[in-house]
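A quick write-up on the structure given underneath.
Every protein chain but one is kept in place in this view of the complex.
Take a look at chain A:
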Amino acid sequence: MDFSLLSDNIGLFMQGFMNTIWASLLGLAGSFILGTIIAVFRMTRSRPLVWFGTAYVEFFRNIPLLLVVFLFYLGLPSLGITLSGFASGTMGLAVYTSSFIAEAIRAGIMAVPKGQTEAARSSGLTYVQTMFYVILPQAIKLVIPPLSNQFINLVKNSSILSIVAGFDLMYYGDIVATETFDTINTYLFVALFYLIITLPLSYGSRVLERKLARHD
């Protein structure tokens, strides 16, 4: 590896690295909020809400992330709303990932046996109390492993910002590659920067998963 390439272009690499972290954090927050709302929709008794939630999840899970990002980046301008590459990329990430998160949350809550709800309700807890004190603490154990996987995916997927000029790590990597003509070394450093984020996350999620499993 040619470290002078890294030191010569450290400014660009760092700018991209920080933007990738930003996009991932914003995408995580957005997808978690959206995903929770959709999961709740699907568990209510209201037909239209259930239908909407199901359609939302099935639609976004089955189309490419790039298409979702393009809907924001290329589609919205024709409706008079113009977003930057970073904004459309991050919003696309949030919406796309929320469909996976909604499923993970729903599966986690459904996995808690029905008898527990019945027992809690008949011992006088309200529905909200049942959710907060009985169901959610157990569901969270089942939800955390798939959620942390989704976050790792989100970090990797944020590289899609480079296609819509979103100033992320991959985008600056491409600039460095075309300026230095040293594609191999540039991409290796880009890979290294991604691994700095994703490897600790995968390791952490594995440890967490094992820990949560042990408490059962």
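Convention: a residue touches a chain if its C-beta (ideal position, glycine included) is under 8 Å from a C-beta of that chain, and two chains touch if they have at least 3 such contacts; residues count from 1.
We take it that contacts and distances are computed from a predicted model.
Undergrad: Just by its UniProt name, which of "NADH-quinone oxidoreductase subunit C", "Extracellular solute-binding protein", "Amino acid ABC transporter membrane protein 2 (PAAT family)" or "Phosphate transport system permease protein" is the chain not shown in this complex?
TA: From the choices "NADH-quinone oxidoreductase subunit C", "Extracellular solute-binding protein", "Amino acid ABC transporter membrane protein 2 (PAAT family)" or "Phosphate transport system permease protein", the unshown chain carries the UniProt name "Amino acid ABC transporter membrane protein 2 (PAAT family)".
Undergrad: From the listed residues A:I152, A:A165 or A:L212, report the one that touches the chain absent from this view.
TA: Final answer for the missing-chain contact: A:I152.
Undergrad: Any idea which of A:D2, A:D174 or A:E209 touches the chain not displayed?
TA: Residue touching the chain left out of view: A:D174.
Undergrad: Just checking the interface: what residues of chain A touch the absent partner chain?
TA: These residues of chain A touch the chain that is not shown: 58-59, 62-67, 70-71, 74-75, 77-79, 152, 156-160, 162-163, 170, 173-174, 177, 183-184, 187, 190-191, 194-195, 198-199, 202.
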